[in-house]
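Some notes on the structure that comes next.
All protein chains but one are shown at their positions in the complex.
Every chain is named by a letter (A, B and C) in the order it is written, and numbering of its residues begins at 1.
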Amino acid sequence: MVKEVLRVGVIGCGAIGKEHIERLINVVAQATVVAVYDYFEEVAQSVATKYQIEACESGEALIARDDVDAVLITSTDDTHAVYVFEALKHEKYIFCEKPLALTAQECQEMMAKEIQIGKRLIQVGFNRRFDIGYREMKQAIRAGEIGEPLLIHSAHRNISQAPGFKTDYAITRVAIHEIDITRWLLDEEYDEVQVLTVKQSRKTTGDWLNPQLVMFKTQSGQRIDVEVQTDGAYAYDIQCQVVGENGTLNLPDPARVLKRTAGQYTYGLTDHWAKRFIDSYDTEFKEWAASVLSDKLVGPSAWDGYVSCVVADRLIQSRKSGNVEKIELVEKAEIY
Amino acid sequence: MVKEVLRVGVIGCGAIGKEHIERLINVVAQATVVAVYDYFEEVAQSVATKYQIEACESGEALIARDDVDAVLITSTDDTHAVYVFEALKHEKYIFCEKPLALTAQECQEMMAKEIQIGKRLIQVGFNRRFDIGYREMKQAIRAGEIGEPLLIHSAHRNISQAPGFKTDYAITRVAIHEIDITRWLLDEEYDEVQVLTVKQSRKTTGDWLNPQLVMFKTQSGQRIDVEVQTDGAYAYDIQCQVVGENGTLNLPDPARVLKRTAGQYTYGLTDHWAKRFIDSYDTEFKEWAASVLSDKLVGPSAWDGYVSCVVADRLIQSRKSGNVEKIELVEKAEIY
Amino acid sequence: MVKEVLRVGVIGCGAIGKEHIERLINVVAQATVVAVYDYFEEVAQSVATKYQIEACESGEALIARDDVDAVLITSTDDTHAVYVFEALKHEKYIFCEKPLALTAQECQEMMAKEIQIGKRLIQVGFNRRFDIGYREMKQAIRAGEIGEPLLIHSAHRNISQAPGFKTDYAITRVAIHEIDITRWLLDEEYDEVQVLTVKQSRKTTGDWLNPQLVMFKTQSGQRIDVEVQTDGAYAYDIQCQVVGENGTLNLPDPARVLKRTAGQYTYGLTDHWAKRFIDSYDTEFKEWAASVLSDKLVGPSAWDGYVSCVVADRLIQSRKSGNVEKIELVEKAEIY
Partner (left out) sequence: MVKEVLRVGVIGCGAIGKEHIERLINVVAQATVVAVYDYFEEVAQSVATKYQIEACESGEALIARDDVDAVLITSTDDTHAVYVFEALKHEKYIFCEKPLALTAQECQEMMAKEIQIGKRLIQVGFNRRFDIGYREMKQAIRAGEIGEPLLIHSAHRNISQAPGFKTDYAITRVAIHEIDITRWLLDEEYDEVQVLTVKQSRKTTGDWLNPQLVMFKTQSGQRIDVEVQTDGAYAYDIQCQVVGENGTLNLPDPARVLKRTAGQYTYGLTDHWAKRFIDSYDTEFKEWAASVLSDKLVGPSAWDGYVSCVVADRLIQSRKSGNVEKIELVEKAEIY
């Protein structure tokens, strides 16, 4: 007796790739991994050996395999688009880590292809939509518990970054999560965005700007502020407060044992995003596998990938120009 | 490509049985269910049809099947022992919901059989040991964060009970969890136990005693109080505070969105044990499947089942006698 | 232009005496201190010089002064009764720190004297009744917010004690506050009390028993547990949870700035009762001055002092006997 499972091929076996492979094999009951590819052959080989699965010679070869039902793309950012296009050619389901592409133009082409095929194939890795806290917030907003949302105050604080980090990444790799989760919470698109310079932290280990203060204004006039600390923070700490006409909602800290020792009440905070959001990743892939098996994608779409590209681009422009920047989007197709 | 999984046969398809079947099939990646049995044939049949698995004619037939690697027993309390003995005869791994048996004598016989076989086969369903909060507490105690533990204050509060609830069940089905988790946290056995009568709640829907105040004293003199509310409470709420020489540890509430509305700060509490401890059940079965597949059981043992039987028995006696009752245990075998 | 104020004479200029003198002079707008006495003449003299007031030769001389409207007794415990009787003789208002007397018999005689005079003159220093947290709890209970109260879980934890501390003091000087505040919260007298021995803390600096677990049962069957830590605790920490049929009430920690640093959420706890309850002391004396000026005492009475003597006595007896001890009280007079 065996379970029916989604057979996934994984392109990219770096840190997050390895985590997702373990997750698909040993946590997600409805999925497994059948083949992997990595730019560094020995990395792919070692993963393949560990799980007794296939290592492929190229991403293209992996995508073409008959036993690959769906493709997970966790390779470097600049290679996402090429693999997405290849998988679209085979009309296979795709889970692509953010960003979907480096340019909005490429995202538009992906959407054109999906529209031509007649259904969504792409899901983008905005994992926070699967976090139990954000979901409870969205549910409370929809239930009208705080009336109409008017503002959001949020913060995204990190302890450290991998070598090679740059100022732009504060937007494209860090605030990208707030770009997505905020419009998802509010069910609105942005009208204007801005980056404000802030007094700099001496704890920044490189030469990038840290912190930055990111501002969004939605089409209905809601204001969002996002404090982005990319380095040196006291913890990996995510804060989100939605302010409505009748009340506020706060994302809670993960539940930790409450201690009283040495004159203090205290509980631990998380030090890494992988721990803070581990449950959301599990849920993300469980729901993805289930939706692909039932042939109906519901997670973050190519449209969401497109919007986040446009907004990130305008934010970087705002930092350089010092101005508020307008958001202009193409028309949204029926299927999104 | 398929996953290697533990093939489980399930005896008992009631509410919790159904939940565990769903869990084993769709949540636990390393396990699945191949056969089910229930006293009510149509119940077993309907479950079997839903998952396209086998319904067996008897528990004995299910246990005997070659494709059943391990047996999960969630039938009525009075039938646990007979199925455990049957599975031991086949030297199959057993997961038995608490209580392991109705009498300490039967537990002793099970242990004798395990000792004869030369290894543990039985795991008892004390799910709280898999709860992330209790685990963090145990880790902090072991790390010496609060010095030597001296007292525990705990509460087990329920909103309602199924029809037919009796005063004894407050011990055997409710406080049974605190009987186990407290000795697990402290790594000590009890010396004396007592039940104290308390002013009764008018919200109790039947004629059983509610609340009751349960007291344990460990062999080293630690005192534990357990407030047991079986009916009418404001929520399903579990509280546990370990008091040590240098500090205290409190089990946290599950993380919920923090709201400010209508003049109040507020967050939601859980209304049912199945929601409060859902993660612990998932972890319990994931770890059980992994430990069985690696042929080395580590979860709550027949010894733990035995001790909880003895203690529950003495507590019920204390309620009747009005006295403090002594705990006397047989010698603990090497394998536990 | 001057304020009309209550002119207080203070007997006892030790640590708490000095604090109350400062409070009466510089915090309580409706009171002042006109004369002081202390067993150590130079202590009284130094206080008198500091505030430019009179130092008296004896407590009796102080009580007899025409410009002394009311007497505050903060001398050593064994001298309380003699000064109370002296002040009663002059029919002057009395504020006596707890205990009112060393024996219940003396308290009964004080009550007899008050009854003879026809009104209350004595207030006992149970300051917690003036704490904003306990008051909000009592108000919520009265408003029926948690239904009928059934249990109270409480803790009284101390960092250290003055030299000469003895096991009995854990009751007469520490748990004495819970003896009083609990019956005040519940508006009930106790039926039975008990002290349970507990595993001892190695942080105790002397040879007294620490901790102790104190249990009360009220006449209607409510159960109260009080964990008493007299030495070595992580903070001066007072906890009180009232459990009712419909909910629970918890005494809050004092509001402190919430910090997130070094991987932790944290806020400070208080290290001394004088800080923890400073507001309650201020309120206690403000209300006392106002009630004396209006010739109508409303604070803790000689009856409350009497009951606490009886209960403390039975608790000490219970510790020695190992038994539950019965509480027997004389009849309560009209004026209390």
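What we mean here is this: contacts are C-beta pairs under 8 Å (C-beta built on N, C-alpha and C of every residue); 3 or more make two chains touch, one makes a residue touch a chain.
Here the structure is a predicted model, which is why all the values come from computation and not from measurement.
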{"item": "Left-out chain, listing which of the shown chains it touches", "value": "A, B, C"}
{"item": "Option from C:V28, C:L196 or C:V292 whose C-beta touches the chain left out", "value": "C:V28"}
{"item": "Residue of C:Q123, C:S154, C:T248 or C:S280 in touch with the missing chain, whole complex considered", "value": "C:T248"}
{"item": "Residues in subunit B touching the chain absent from view", "value": "234-235, 237, 253, 260-269, 271"}
{"item": "Where the missing chain touches subunit C, by residue", "value": "1-3, 5, 7, 25-30, 32, 34, 53, 67, 132-133, 136-137, 140, 145-146, 246-262, 267"}
{"item": "Footprint left on subunit A by the chain that the document does not show", "value": "147-148, 150-151, 153, 155, 196-203, 211, 213, 218, 220-223, 225, 227, 229, 232, 234, 243, 245-248"}
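Please note the rule applied: only the chains that are shown with their structure count from here on.
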{"item": "Chain occupying the middle, per Cα centroid", "value": "B"}
{"item": "Distance-maximising chain from subunit C - centres being C-alpha averages", "value": "A"}
{"item": "Subunit B and subunit C: spacing of chain centres that average the CA atoms, whole Å", "value": "45"}
{"item": "Residue list for subunit B, restricted to those that touch at least two other chains", "value": "246-248"}
